Every structure is written in C-alpha cells, then in structure tokens.
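Next up is a structure, given as structure tokens.
Only a single protein chain was left out; the remaining protein chains are all shown in position.
For chain A:
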Amino acid sequence: MASTAPSLRPLSSWKGLLRQSRQQRTCIRCLSTALATAPAQSLPPPPPRLRSPFRILNDTSHTSLKRIKTYPPPPSLRNKFPHPVDDWQAYHMKELDPRGSRTRLFDRYNPDVPHVGDILLVTFKTGDPFAGVCLSIKRRGVDTGILLRSRLTLVGVEMWVKVYSPNVKAVEVVKRAEKRARRGKLYYMRKPKHDKGSVEREVEEYLKRRRLIRSGELGVKDPLKSAKNPSAARSGVGAR
C-alpha cells in the first residue's frame, strides 16, 4: 500500500497529502541549501606585469627621431607698405579727383573752404542741380560728404552728397553764411524755428551773377579762368 501511494491519485484526504508534499519540499530546500556546492571558480590569469612608468624618462630611443622640417615665414609687407589705408585713399583720390580741385576746396587750410551754414550748389553728371544749406561736412578722405538741406515744393529734402563721387560734376558756394556757425553740425536747422526754407532765390541770384561774370559784362575776372590764384575769388568758388 505504501509503495503504491505515490503513483496513485488519492480520492480523498487531499489535506494530508498536501501536507506531506509540503514537508518534502521544505526538506529539499533545506538540503539544497546545505549541500549546494560552489561553482568551480576559474580565476583570470594574473595580469602581465606592467612596465615601469618611469621607463619614458629612461628611454633614449626618441632622441633619434627625425627632425620636422620647418619653413621660414613669408617676408612681411609691413615695411614695404607702412600705411596701407592712406595709400588706398590716395590711390582712389588720384583716380576720382586727378586735378585735386575737390581736395583743395574741402581742405581745412583753404581760406575759402565751405563751412556749415553756407549755401552750396551741387551739379550732377546728369545735369540736374541740387542746392541747399550745408548742415554737416564729413571729412573722411575719399569718403568726404556734405549734407545739404533744402525745401522743394514745400517739403524739406536732405541729401548726403559724396564730394568725390564721379556723378558729381561741380560743387559751388552760392552764398556764405553771415556769421560763423557756433556748431559743427547744424541739425537744429531741421526744426521749423530755425529752418532756412527754400534757397531758390539765392541760387537764382547766384546763377544770374555767374552768367554775367562769364560773359564779361561785370568786369570781374572769372574765378574759374584764373585758376592760378583760386583764393582770389571770395564768393562763387567752384570745383570742377
């Protein structure tokens, strides 16, 4: 009976059977814990012995390396061109103003140099003129420009004109300011209180006078013809 017990399914008394099996399981667990053998450990082979970190100091093989070929820097242009920007300016000024008349006109030491507050007349290559009160003169070599302000058809117009521009045919002084301006830049003339308004009347007078001078009726020497002495003409200094 006892021998057949495990192979047969009991029809009853499940409780006792389950208890028995539980006890067996516990027994197995205990046993397995007690008798578990440790897996055979295969230790890694000992690392090869490192070479001494000080061997580089003692090593003399690197002294026999080939030397890297070096080349001398290209010759410096600094001594050849000590002032490249000035050279560049002079080159362009010579090209744009071959006779130097614009340079002389806007030279600070020229007694007839236009000041801010003067009325200037610029004639362009296309033929159309623009006249206005000079508010500002920017002297930057070949980048020299003048800011003219005028009033055309009741609208204020301002124009920066580059003096050396090839589009500019002539710059003429129409009328000097009565008093020297006490500012370098006359931006306050944009305000209605100080606005000079239209310069049409002054330009008309100037052009009339210029026509008379050129035709020789006034008996005054043409300042443009007497180019030898440009400072002789007090008003109407032109640069062409």
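The working rule: contacts are C-beta pairs under 8 Å (C-beta built on N, C-alpha and C of every residue); 3 or more make two chains touch, one makes a residue touch a chain; residues count from 1.
We take it that contacts and distances are computed from a predicted model.
Peer 1: Which of the following is the UniProt-recorded protein name of the chain this complex doesn't show: "Large ribosomal subunit protein uL14m", "Elongator complex protein 6", "Mitochondrial import inner membrane translocase subunit" or "Probable prefoldin subunit 6"?
Peer 2: Hidden chain identified via UniProt as "Large ribosomal subunit protein uL14m".
Peer 1: Touching the left-out chain: which of A:His92, A:His115, A:Lys162 or A:Arg176?
Peer 2: Of the candidates A:His92, A:His115, A:Lys162 or A:Arg176, A:Lys162 is in touch with the missing chain.
Peer 1: Counting contacts across the full complex, list the positions on chain A that touch the omitted chain.
Peer 2: So the residues of chain A touching the unseen chain are 130, 145, 152-162, 165-167, 190.
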